[in-house]
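Have a look at the structure below, then the notes.
Missing here is one protein chain; the remaining ones are kept as they sit in the complex.
All chains are identified by letter, namely A, B and C, in their written order; residue positions are counted from 1 within each chain.
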Amino acid sequence: MTKRKICVVVTARPSYSRIKTALTAIKKHPSLELQLVIAGSALLDRYGNAVDYIEQDGFKIDAKVFMVLEGENKTSMAKTTGLGVMELATVFYNLKPDAVVTIADRFETIATSIAAAYQNIPLIHIQGGEVTGNIDEKVRHANTKLADIHLVASNDAKARLLKMGEDADYVFNTGCPSIDIANVVRESPELNFNPIQKYGGVGKHIDWKNGYLVVMQHPVTTEYDEARLHVTTSLKVIHELGIPTFWFWPNVDAGADGTSNGIRSYREIYQPENIHFFKNMIPEDFLRLLVNSKCLIGNSSVGIRECAFLGVPVVNIGTRQHGRARGENVIDVSYSSEAIKNGINNRFEKAKVIKQSAIYGEGNSGEKIANILADVKLRFHKTISY
Amino acid sequence: MTKRKICVVVTARPSYSRIKTALTAIKKHPSLELQLVIAGSALLDRYGNAVDYIEQDGFKIDAKVFMVLEGENKTSMAKTTGLGVMELATVFYNLKPDAVVTIADRFETIATSIAAAYQNIPLIHIQGGEVTGNIDEKVRHANTKLADIHLVASNDAKARLLKMGEDADYVFNTGCPSIDIANVVRESPELNFNPIQKYGGVGKHIDWKNGYLVVMQHPVTTEYDEARLHVTTSLKVIHELGIPTFWFWPNVDAGADGTSNGIRSYREIYQPENIHFFKNMIPEDFLRLLVNSKCLIGNSSVGIRECAFLGVPVVNIGTRQHGRARGENVIDVSYSSEAIKNGINNRFEKAKVIKQSAIYGEGNSGEKIANILADVKLRFHKTISY
Amino acid sequence: MTKRKICVVVTARPSYSRIKTALTAIKKHPSLELQLVIAGSALLDRYGNAVDYIEQDGFKIDAKVFMVLEGENKTSMAKTTGLGVMELATVFYNLKPDAVVTIADRFETIATSIAAAYQNIPLIHIQGGEVTGNIDEKVRHANTKLADIHLVASNDAKARLLKMGEDADYVFNTGCPSIDIANVVRESPELNFNPIQKYGGVGKHIDWKNGYLVVMQHPVTTEYDEARLHVTTSLKVIHELGIPTFWFWPNVDAGADGTSNGIRSYREIYQPENIHFFKNMIPEDFLRLLVNSKCLIGNSSVGIRECAFLGVPVVNIGTRQHGRARGENVIDVSYSSEAIKNGINNRFEKAKVIKQSAIYGEGNSGEKIANILADVKLRFHKTISY
Partner (left out) sequence: MTKRKICVVVTARPSYSRIKTALTAIKKHPSLELQLVIAGSALLDRYGNAVDYIEQDGFKIDAKVFMVLEGENKTSMAKTTGLGVMELATVFYNLKPDAVVTIADRFETIATSIAAAYQNIPLIHIQGGEVTGNIDEKVRHANTKLADIHLVASNDAKARLLKMGEDADYVFNTGCPSIDIANVVRESPELNFNPIQKYGGVGKHIDWKNGYLVVMQHPVTTEYDEARLHVTTSLKVIHELGIPTFWFWPNVDAGADGTSNGIRSYREIYQPENIHFFKNMIPEDFLRLLVNSKCLIGNSSVGIRECAFLGVPVVNIGTRQHGRARGENVIDVSYSSEAIKNGINNRFEKAKVIKQSAIYGEGNSGEKIANILADVKLRFHKTISY
């Protein structure tokens, strides 16, 4: 029997982490053949080149595509996307997949969608139907409209896609595959490594053994100029609190420089003695760090998804996760010092009573995804349902 | 007072014809400044280079962008789009418009949408909300999801956009500006030129003065291989009918070669004595030809829109216009000879009772569009409404 | 032993024909591995898609790259080249060849050169050092300056490269591999097929059995507007002569439309009864047609190279082959009717005394090329020799 060739395009390291258990399940599935394309910032050293990790995980990469324009501004985001369309079109033409998988809502994911849809290759979109309220929102829903088959992460998302006119036969709630790794961690949650020894990082050598915070705050794309102000406010709050803290640098996006420079300046000027900075961590370690922390602060989707599943308290700042379904672990706050401080206190109080939630899946999404990819009727022609 | 700079991107000659009265109204509006970008097949001789017409109409072109890849296949459509994103991003970066207008649903229109949306330039989409059921459908709805402001052509389309989660404050039914020219023709409908003398064309010199048909049949993109069969069936039917007929070559699209080659072969082998072939005609002349014809046959959107307004009988073949709101002038038929023949007979019978319809506007869309562009609150940030 | 991976990029069907025996020899060589990339017009139907021929010849294609922009104008030539650089860079990055081969001087060949040279992949240029005097001239010498190793077709070319400052250790006169096929034909020259039966073509069914002419006239790129005039002049001369003639359409280049439209118009208006038109022919058949003809007329490089080897009389029109070393088979004439007529008469007179010449090789270039590719020291760093 000929196997279905499923081409997955990974354009950023966090996307790889999120999708990894699905890749493993596709690779193992007897009637599927995995074609893996690594592109965009996933190839770049300064965002943590994902290639080494991917190869260590045992995956063969079928094509690599450099496509990120310099500038970290909005013009370069557009041009990166255009370049991606052109080159991914060639890649798909040469690999001849039976279906292409595009992941979530980063700006360049629409390049995968166009390159597949325009060549009449059935397009599968993972993690549509969510709501956040910035450029990601436009990209995510445009991906939905280009896609033929939808694998969403929550019932909330599924309901939204149906309202948008998608055909119920082609919308599947698989949960989020990022929860699969969280599941492993939930089953044996001990912090089995020394973060600073294993990952280095910069900043003071904090004493984290009696409790610590984790911060991960990304720039919000359409609020470019405020990125620096936002991150500086958060830094001041955490610095003043004095609790040992692991702080993670943001991924690249337009605005990264605002946030990154904000962090860099604060560090150089104030040298906060209670904060240690990391670039990144393998996902399992990161989740283990979270599950043992007192609270996650920032605006990462990890706070909304994995932390719901793990029951980790989260102070979610600002609009970046706006509209995504939440577990009871999250409190939403504005960008002000006052709001952030109150949020942290609130989470400390409630920590005991937060329950783990399955709104983003139960830890077996990878397999669910592979099974659907093997069984679903592939199509590349659709009409809105109303 | 600084004028609002409205950048309109025209990527195909038919789009120019459709939007022309809006361009004129924008140019004349005291608080608007028109920036006109001509790109894609609108620049190419073999699709009827639109530049001369545009300049004769008194418009200044601010930038021209060659972006069409050769091949007329699906891969080249994707790559054309990617190239368009990259270059239009540069054009917008240099022209600095206050808003960008993208038109309808041709595959490359999404390039305009991405280049504007990703640079946080308010994006206005004209003619969203319609339903057709091929790759255009995906493109049109993806454009909607990238756009901030929607100028639709019918109440039907407006209702659909609201269902899709667009904000009612930003969806306007302006009617279709193509109706504006139809309005001029409706007011003085005489056929004031000799088509063959004025436009040449190829084929027999038919005697059209006692009644004639018009045919315009485009390939349907996702049914590439059948394009030739479809057009040949229609040619046989019209040839056998023996009624004098003006037949228009299709525009370019993937599949054009199927249709074009079908026409070319049939012409060379059978030399049908009742058919004269044209490449194109200026819109006003074309509408005048239609309003004096016995029937329009094929799958052009002109049959659905302008002919509804003009009350011209239409035999609409196949799926290309599937889902667009219809006046009573249209009968839908399949691709079979029998169905086409029956359709034509049916239209001959009903011709007397067909009423003119305003479902696609009343002939003042251009001005409506300009006024909205001058007054609407521009935004580049939106959230789905549910 | 690891084989040297030699990546050959073919961007046009005539280049494939010319290089074919070298490809075969590389494929067979025990210490070489052939990587074959097909790009540009070699993939396009209207220039005679080369893919089927290449696969019938037993070659596996490692990557295909669509890169030709529509327009057939100078802007699209530039953009095609830019697109080629980008995509071929990705192809080489993924294929990881030990050396890349770029062929001759078509405008897009510099894309191969840049994509290889900039990635520090040793670049081998075939057929440098010749002189022609149009845009090809600039491209050819720029290719030379980007290349590390030079395989030229004549002593004349070799001498020129040394003057240009190339290192004598890296310049090899291999002869032209196109001569290898000519060698097969020279050994058994009978016309063993019926051209019209085998290739169809358009135009009158001429009686070629008692002697015929062959014409192949390409546009000269930098004299765009004159292309049509030139070809029309030649058509009139040949038409008036009345000798049965096989006329070959030109390849694509900027200006193709001038030449092609000139031929098309002349054919439609005058329907010359002594001319039959072909799009193309497999090289061996073409050479067989030439060796049995009375004379080749036009400006093809075949007249300069293969015809020198075969001893076929040639009337070479205009500047296109200016500066290439000639055998005694060639007479050069201007674009005027008078000059062309005189040239043909002159060749008829001299036909008996023309000797076969080895200035472009002896029929074993393919093997010579493969052996050099296996043995040469690969380098990607060079300095001009003065």
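Quick notes on this one:
We take it that a contact is a pair of C-beta atoms (placed from the backbone, for glycine too) under 8 Å apart; a residue touches a chain by one contact, two chains touch by 3 or more.
Since this is a predicted model, take the numbers as computed values, not measurements.
Note on the undisplayed chain: of the listed residues A:Arg13, A:His29 or A:Lys79, the one touching it is A:Lys79. Contact with the chain that does not appear here is found for just one residue of C:Thr11, C:Thr24, C:Thr90 or C:Asn371, C:Thr90.
Remark: the omitted chain is touched by one listed residue; of C:Thr75, C:Ser265 or C:Asn364 this is C:Thr75. When you scan C:Arg4, C:Arg18 or C:Arg160 for touch with the missing chain, the hit is C:Arg160.
By the touch criterion stated above, the residues of chain C touching the omitted chain are 74-75, 77-79, 81-87, 89-90, 93, 107, 110-111, 114-115, 117-120, 131, 133-135, 137-139, 141-142, 144-146, 160, 163-165, 222, 322-323, 380-384, 386.
Those residues of chain B that touch the chain absent from the view are 63-66, 83, 86-87, 89-90, 93-94. Listed for chain A, the residues touching the missing chain in the whole complex are 41, 43-45, 66-71, 73, 75-76, 79, 83, 257.
Going forward, only the chains that are shown with their structure count from here on.
Centre-to-centre separation between chain A and chain B, using Cα means, comes to 40 Å. Chain C has its Cα centroid 52 Å from the Cα centroid of chain A.
Residue positions of chain C touching 2 or more other chains, listed in rising order: 66, 83.
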